[in-house]
Structures are given as structure tokens and as C-alpha cells.
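Only one protein chain is missing; all other protein chains are in place.
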Amino acid sequence: MTKLWQGKSNKKIEKFTVGDDYLLDKKLLKYDCKASIAHAKMLKKIGILTDEELVKLEKELNNIIELGKKGKFDIKMEDEDCHTAIENYLTKKLKELGKKIHTAKSRNDQVVAAMKLYEKDEIAKVKKLVNSLISSLNKLSKKNIAMPGYTHMQKAMPSSVKLWASGFVESLEDDLKLLDNALDIIDKNPLGTGAGYGVPLKVDKEITKNELEFKENYKTSLYVQNSRGKHEAIILNALVNVIGTLNKLASDIILFSMSEFGYFSLPKEFTTGSSIMPHKKNPDVLELVRAKYSIVLGYGIQVKGLISNLPSGYNRDLQLTKKPLMDGIEITKDCLEVMELVVSGLKVNKENCKKAMTKELYATDKVYELVKKGKSFREAYKEVKKKL
Amino acid sequence: MTKLWQGKSNKKIEKFTVGDDYLLDKKLLKYDCKASIAHAKMLKKIGILTDEELVKLEKELNNIIELGKKGKFDIKMEDEDCHTAIENYLTKKLKELGKKIHTAKSRNDQVVAAMKLYEKDEIAKVKKLVNSLISSLNKLSKKNIAMPGYTHMQKAMPSSVKLWASGFVESLEDDLKLLDNALDIIDKNPLGTGAGYGVPLKVDKEITKNELEFKENYKTSLYVQNSRGKHEAIILNALVNVIGTLNKLASDIILFSMSEFGYFSLPKEFTTGSSIMPHKKNPDVLELVRAKYSIVLGYGIQVKGLISNLPSGYNRDLQLTKKPLMDGIEITKDCLEVMELVVSGLKVNKENCKKAMTKELYATDKVYELVKKGKSFREAYKEVKKKL
Amino acid sequence: MTKLWQGKSNKKIEKFTVGDDYLLDKKLLKYDCKASIAHAKMLKKIGILTDEELVKLEKELNNIIELGKKGKFDIKMEDEDCHTAIENYLTKKLKELGKKIHTAKSRNDQVVAAMKLYEKDEIAKVKKLVNSLISSLNKLSKKNIAMPGYTHMQKAMPSSVKLWASGFVESLEDDLKLLDNALDIIDKNPLGTGAGYGVPLKVDKEITKNELEFKENYKTSLYVQNSRGKHEAIILNALVNVIGTLNKLASDIILFSMSEFGYFSLPKEFTTGSSIMPHKKNPDVLELVRAKYSIVLGYGIQVKGLISNLPSGYNRDLQLTKKPLMDGIEITKDCLEVMELVVSGLKVNKENCKKAMTKELYATDKVYELVKKGKSFREAYKEVKKKL
Partner (left out) sequence: MTKLWQGKSNKKIEKFTVGDDYLLDKKLLKYDCKASIAHAKMLKKIGILTDEELVKLEKELNNIIELGKKGKFDIKMEDEDCHTAIENYLTKKLKELGKKIHTAKSRNDQVVAAMKLYEKDEIAKVKKLVNSLISSLNKLSKKNIAMPGYTHMQKAMPSSVKLWASGFVESLEDDLKLLDNALDIIDKNPLGTGAGYGVPLKVDKEITKNELEFKENYKTSLYVQNSRGKHEAIILNALVNVIGTLNKLASDIILFSMSEFGYFSLPKEFTTGSSIMPHKKNPDVLELVRAKYSIVLGYGIQVKGLISNLPSGYNRDLQLTKKPLMDGIEITKDCLEVMELVVSGLKVNKENCKKAMTKELYATDKVYELVKKGKSFREAYKEVKKKL
């Protein structure tokens, strides 16, 4: 069954405009149902639906959620997206009643509602994984093993596994602040704002807001649409920071696992062989985590790019913010999970670390011994330098 | 069956490292088979394979191509990619002989060979679509209808549909130069370079080069790997330019189709309705083309980003250049196809164009009438300005 | 006078490594002096400096601030940056005492301290300008004039100047949250962390933290360096959002000021003429604001790009985060200032807005009249659509 509100169209163009939405929307199905239930409750309160009608709609929408869980709710290309698939399903099941569900909403506010519920859940998942990685890093940092500290990729001063690992914990704590801030900004109820210019009915946004546990309502209906892309980019920026922390962590472990260093080693089952060189144990997992920083960064730029130079109000361009966001979220979660494994399994080779603590690392200490004896810092520095 | 050259591994990490490759590689299957056939011919010439062995391998590799066409050749997640799937298949079918096919190659040069054959075919397809759009634009430009020319999004001087459409033709001609240049740069045979450091066998690269119709051989084995990502980014840059031309074309048509202008209109079957507003005929197709510029731009940045700060030689990061390139190619082809439809179907509303030719468009003409009568340009300009 | 701690160097390479720092650092001079005063106070408390020495250093550092205000403190190319210029100045004035000021610090923590003080001041300035633009928009939104609301750049439903302007206020409120979050994240005292591995002296970070009014101390010395670039990118992301709001505001005003719409007009003194067309009044100011979104976005990518794939600890690459940040800040402030002028001076042409309220804008209202009479939404929609 096709879109109820659409006339005939060119097949090629229809395929092009639908794009991946019918596939991506599997992730949104349950959220759209939940938002529709909340919306139906509101419609009942303002007298559009009867008690009985609400019960029926709620039942069918919960059915769809269950079907979705089992992978049995189809969103066909002809449906275009989950929103139409759901309206079609309800209309088939409930006849005239199904045709009432779109009262006082537009696909525009509906898409935003489903996206926001999805985003809130996903941010929570990312935060949980970040916290889990923090725990593993904290465990690792208990190994108070000395190792060289580098600046300019040159041995600089004495460091330790503890200091090294704690630096990443502090970075992830900053990332959590970004995630919380993103959540705080996007956590607004869009229902009742129609296509951006309200609906000619007296809707009660407090009801849907409370039902869906949004922090607040949008103040202006137009901004619901103007914030699309902007809000997704804010989330992606938080994710880029998370994965940026992982990029540095992976870069360090790759470097320090080279045979020339040997400070760390990866469990064999975390490494990959070569098709030509039988001796290789490659850190593919870390190289991929490293590269995925640029992937998520690129997704952020896609979103920030496509909203540029666009006038107010919904423009179809915004539909293309969905995929970069969803991919960005999946990648970030995957990377957090594997890095948690890597950190938990990382072997620190105490002997190699110790051997690497060569004397140039202590040059600054020597300066300070002279400072303690009364030399000015710069004079002490010069004296030590001369003797090197 | 799993990778022949790999020990045990962690499931989660394996899934992570395989990523989408086993799916993306459907596009590479036939190219890898072709490259393997060329490689086998070379192995025969240097005495590694017998005539009979070559015949058997060639037959099975052609079988795989046929199976692939019918969608009957499976690349499983456990295979990791098409290259291993093929080696596994050959080994199953041909026993010891299958185990010989990897002689004198590495997955590293093999992946590059398949990618380059794929890229060459796809660049040719994109060029064909560009030329087809040029034809449609040339047809449109035969409508020598006057319309306003704009600068700063303000009426400036008289223009015409002919001038407007011809501008896009010239832009696409530049894009063709970029595509040709990309082709010229990437068209090098990588076979025989192993993992970047050659193979300890006397291989004859001229044979594979000629078989696969590469323009030339790579000069240095290391650069085969160092050019990964770089070459993909060069192709993506050509694509970004193509789609940038479409972005401007779409932006213009969207603007000039607004009811406030009415110069153009889209056939009804190219427009999309609204779920809430029964009167809407929205140019979704053009909005999506417009937005896809940023998508492809972002893909280019992903590739250019992930190769930064990496040392020489293959790094697994490079595997992630495959998806942005393939998606970028698909998007560009789709956009070219739909824009060809749009340009062919575009209605120019002669009356509206004529009405829009208001007098301010002729202010510069008035200046030049005075110039022709002997006034200096700047004095003539001032005189006309004063009278406005 | 050159760097006290440097041997001979190649002229061309020195010029290259210094880059623009000696120019950019004019902005940092006073902040570095303030941080040095706080640092000196700490050195006194831990017994490195006497009361008298502190007084002398404080006096000279305040002198430098005063000289800087008058543009009389030179930072020469040979000095490399403000930090060395200051140390050189103090050593010249105070001899041995000047050579003590670098005790317990490194240029690495010093640069971060000056940057953070600068950043905190600038974020406060940006916030003030945002609030000022909010006021102007609020004033504008008092004009409750009806105007068409657009979706897909097509007339959609009735809107108003009030709704339009309020949307930007809500967007700027989100931007303020991003600015506050950036401030919250970066507001940490880096002094006492040396080059990232501490200093071999018992320093008291509470003193410098309180003197400089930082919210808290960094927890790990290594993260002071690892957070470079990351923190600058977080600020730039907040700025990109601010300027993204301005991009949409400018895009709307440019569109709605076209003669085909005529809803708005810019005061003549805000427009620019053409060298060839005497009639032109171009909205250059708005076009530049629009374009500057991409400029600031690009600066953010520069910073996010250059920190990728780098190992822990200070790398000189990080020095290049200074210019994109400083430019991004200046651009954002400039754009906010001119947009405040534009919004304050914007003329709304009531008559043109009224004329533009054509009947298709009310199609949805008609649907809802039928809904109120008991039709299901989708049936009502179909009925109205048929009659169009």
C-alpha cells in the first residue's frame, strides 16, 4: 500500500526520494509508536478521540512495537518511511479510526518526535559505555608502572601507566559533559507544532510532553524544524569527541606495542594475521578505531554542511541528517565496546618499560636539583644542558 | 569456512574488524576474479602454474563471476571479504591447486587491483551520465527565452534560459576534465607488489598490466599502498565537483519554481505532497540532490582525514576508504540520473519570464548608450544612477 | 634578543616554526602576564621567591600589561612568542631574578594558561553579543505582522514576523547553552603541570587556581596537553552553532528582501552598489555573514583534523590550533555585531506581507474545519485536495 496522501509519481524519482529511509526507520519504529500513543492520549483529552478509540489505537500501536521487536513489521519501499507504514497499518486494521491518527500532526513534527526519543535512548547507551571504559581505564591505572613520557614524540620526562591511563579518564569525563549538554539541548517536545506553523486545533502540549518524559516543550513551532540538523550535529560533535579520545588511546597503544617499544602487547586473539607474512600479529582493531574518528568527523560535516545557506522551515535536505547520525551512533558504540575489551586485555610489559627509562628523561630533575641549591632556573638549565 | 591464514580470534573483535566489507565486496567480486585470472596467466608464464592448472583456475574463476551475477555467490561475514571467499571456494573445488592462487600476491595488492578495476568502470559510467545530462541541457538551452539575470540574488541584467543552461554545460565540461584526470592518475597496475615490498619471486608485471588493460605499472611497490586513500580522495573530489554542479542547478530550479518567480515548473509527477497540507507540490527531488553535495563532500573528508598523520605502508585504516568511495559513486550516479529527468521534463513558463523583465535590468544598457555618445563610463554611470 | 634556551638554528626553518605566533600573541600578552603573576605568588608561598622579589616581578609584569595596552610592547619574530618575549624582558630588567620566573613551569603549561584566560574572556564577550542580538530579535518579534510560512521553499501555512523572529531567539538560546558548556569544560587551571609530566618541585596548584579564578584544577598533568585542540574545537563548535543561526537568519533576509517577495528591506546604508549596474543595492553584508559559517566550520575542521592520529603528550602540531580559534572568535563577534545592526534596522513591509497571504496558505485550515465537523483527518484532507 502506498502513501495515502500522494498522487502518482515517477518511479525513478520516487525511489530516489525515499532513499534509505524505509531501512533506517526500523530503528525509529517503536519510538514513532510511543509518540503516536502519547499523541492519541492528547487527542482524547481534547475530545477528538473517544475512550474506546484510544484503547483500540493504543492496542494496535503496541502490537506494532511487538511485531517490530520480532522483525515482523515490514516497512516497504513504497511506504517511504515508518510513519506512513504505521498509518497504513492502522487504517487497514481500524478503518476510519486509523485515518484519525494524523489529526493535529504533520509528518514534520512526528519525525522529530521519533528521532528525539531515539536520540535520548542512544545518548544514554553511549554514556553507559563511556562509563564502562572509564572503569577499565581506572583498573589499568592501578598498575603504577613507570614508563617514559613523550613530547614531540621524543622521550621527555618520567611518566607512568597510571598517569597515561588517567589522562584518558579525564578526557572521557569531558566527553560525558558534552553528551549531557547535547541531551539537555535536544530534550524538547516537538509534538503539536505541525509542519512548523502549528495546527489549527487547540492542542495540549503538556500532555504529550509528560507522557514522553520530555524536559520541556519547544517554545516556537518554527524552531522545531529550524533545529533539525543543528541538533543532530550537536550530538555528532559529542560523539566525535568521544571517538577522538579513543583515537588517541588507539594511536598510543599501536605505537607502544611496536617491537621497538614493547611497552604494551595485545592478547593474540585481538590481533590479525597477514595473508602473505606468517609472522604478523597486526593491531587491526586499533587501526580501525583510529580511522573511525575521521568517519564520524565526516558525518558531522555532512550534517553541518547540508543545513548551510538554507532558509527557515522544513526543507527535504534535512531528511539526510538521519543516516550520518545513526551511523555515527552505531560506530561510536562499537568502538567503545571494543576499546573496553582492548583496555581490559592490555598487557603491560614491566621489564620493557623499565629498560626504557633512560637517563635523558631525568635531565629536568637535574636542573631542579640545582634550583633547590639556589641557582636561578634558567642558569641551572644552561648548566645541565652544557654537560649533556 | 574461515580465513585460511588466521588463528583463533575474539568474536566481537572479529565482527568489528570485518565491518561491512563482506557486503561491500559484492561490488568487487567480478573484478577480483578478473585480476586473479590475469595473475594466474602470469604465474603460468613464469612457471608456477601448468597450462592445465591455469585452465582449471580460469574456469572456476569465471564460474564465480557467473554465480555472482546471479546473486548466488555468498560472501559470509566469516570470510571477511571477497578475496578470502574466493580463495576458500577455489581451495574447496580444486584442493592443492586452490592453495596456489595466492602465490606472488598479498591481499594488499589484490584489494588495490580489484578496487582500481571497479573504479575505472565506475568513472566511465559517471562520464556517460554527465554527457547525457549535457545533452539535455543543450536541448533546454535551445529555448532562447529571455529571463532576468541575478547577482547578489537581486535582479541585475537581462539573461536567458540559453545562457543559464549553457553555464551548467560548461561546468560539467570542467567536471569531465576532473574525471579524466582522476582516471589518468589511478590507472596503474598494482599486481606483483605484494604487501608493498614486492614478492621474493620474479614476477612479470607487464603481463598482468596488459591483461587488465592498465595504462602503466606502478613504479614503486610501496606507493601502491601509500596511494590508497589518496587515489580514492582524488576520485571523490571529481565527484564532489559533478554534484556541486548539480547542487547549483537544483538550487536555481527550486528558487525559480517558487510561486513568487514562476519561471520554471516541475511536472507534477516529479513533486511530492505533504501529509498535512493538501495543496503542496514540493520539489523534494531537487532538495535531496542539493543536500547530497554535502554528503559526498563529507565522504571526501572522511577519506582525506583518515589518511592524515599515518606512516608509510599499509595500515588497516585504509580499509575504511571503500565505503565512502562506493557510496559517493552511487549517489553521484543517482543524482545525475534524476537531474537528467528533471531537466528533460522542466517547463519554462515564457509568460512569467517575460513579465519579470522589469526596467531596472536595463540600467546598464542606459549607461552604455551614453558611453556610445562619448561620455566616460564612470560619468555615464553617475548620470544614470542619479535619475533612478 | 633570542630564545634563551635555544641553540643555533637554520633561519628559514626558524621563520617557518615561528609562523604567525609572534603576531597572534599580542592577544595573549596580558593573559600570560596575569598567569605569571599568579605563578610568582605561588613561587613565593613555596619559598622559591622572597616577598621583595615577588613585588619586583609583579611590578614589571604589570608594566608589560600597560605597555601592551598602548601597543608599545614588541614581540619580535626572533622572540618566537609572547612567553619568551616576556622572559627576555624580565631578565633584561631584573637580571638573575628574571631567570627565576620559569621555575616550576614549562612553556607548555604556560601557553595553555594564557589561552584559557583568553578563551574565558572571549566566550563572555560572545555571550554578551548573543544576548544583545536576542534583545533586538525580541523587539522585532513584537511586530505581529502576518507573513507566509514556507516549507520546501513553497508557501505552506500562515506564519508571522513574530514567529519567524522568535525561532531565532530560541536557536540563540541553544547556542548559549553550548557556550556555557564549552566554558564549563575548559575552565581548568593548567599551571604546575609542566610539559605534561609535572615538575620536580612541590607546587601548590590551589594558589594559582584561586588567583586566576579557574573553576578547578586539571586532575592529570598529561591531559593538560592531550586536551589541547580538543578544547579549542569544543569552543569552535559552539561558535559554529552561533554563526549557523546567523547563516539561516541572513539566508532568510536575503530571500525575503528580493523584489519578488519584498517582505523585508534593508536600510540603504547597509547595502552595497555595483561597479557596473547603477541601480543595485546589494545585501553584501548578509552574503558575507552567510559565507562566514563555512569559514568557521572549516576552522573547526582544521583543529579537529590536526589532532587526529597523534600520540599523547605535547606535539608541535597543537600550536596551529591558535589561529583558527582566534580567527573563529573574531569572525563570530563581528558577525554578531553586524547582524544586531541589521535586525535593528530591518524594515518589514506590511503591505507586501499582506498581499502575499494567498489562499493556498489556508488549505490546512479548511481540512480542520471539516475535522471539527466530524470527518476523519485523512478523509477531510482528501476532500480538500480534490477541490483545489
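Worth a mention:
Each chain gets a letter, A, B and C, in the order it is written, and its residues are counted from 1.
Please note the rule applied: contacts are C-beta pairs under 8 Å (C-beta built on N, C-alpha and C of every residue); 3 or more make two chains touch, one makes a residue touch a chain.
Being a predicted model, the structure only gives us computed values, none of them experimental.
The residue from B:Thr208, B:Asn315, B:Thr332 or B:Asn349 that touches the chain not shown here is B:Asn315. Looking at C:Lys27, C:Lys41, C:Lys56 or C:Arg107, the residue that reaches the missing chain in the full complex is C:Arg107.
The chain not shown here is touched by just one of C:Ile46, C:Leu176, C:Leu341 or C:Leu370, and that residue is C:Leu341. Touch with the chain omitted from the figure is made, among C:Lys268, C:Lys373 or C:Lys387, by C:Lys268. Mapped onto chain A, the interface with the missing chain covers residues 151-157, 254-255, 258-261, 274, 276-284, 287, 301, 305, 308-310, 356, 358, 360, 363-364, 367, 381-382, 384-385, 388.
Across the interface with the omitted chain, chain C contributes residues 3, 5-10, 12-13, 16-17, 19, 83-84, 102, 105-108, 194-195, 199, 267-270, 272-278, 282-285, 287-288, 290-295, 297-299, 301-303, 305-306, 308, 315-320, 324, 334, 337-338, 341.
Contact between chain B and the absent chain runs through residues 4-5, 48, 87, 91, 96-97, 99-104, 108, 149-153, 156-159, 163-164, 166-171, 174, 177-178, 181, 184-185, 194-201, 218-223, 225-227, 230, 233-234, 237, 240-241, 244, 247-248, 251-252, 255, 290, 293-294, 297, 301, 304-305, 307-316, 364-365, 368, 371-372, 376-379, 381-382, 385.
Heads up, the rule we're going with is that only the chains that are shown with their structure count from here on.
The most distant chain from chain A is B, comparing centres defined as mean Cα coordinates.
Averaged Cα coordinates give chain A a centre that lies 28 Å from the centre of chain B.
Note on chain placement: the centre of chain B and the centre of chain C lie 36 Å apart, centres being C-alpha means. In chain C, the residues touching two or more other chains are 151-153, 156-157, 255, 301, 305, 308-310, 364, 381-382, 385.
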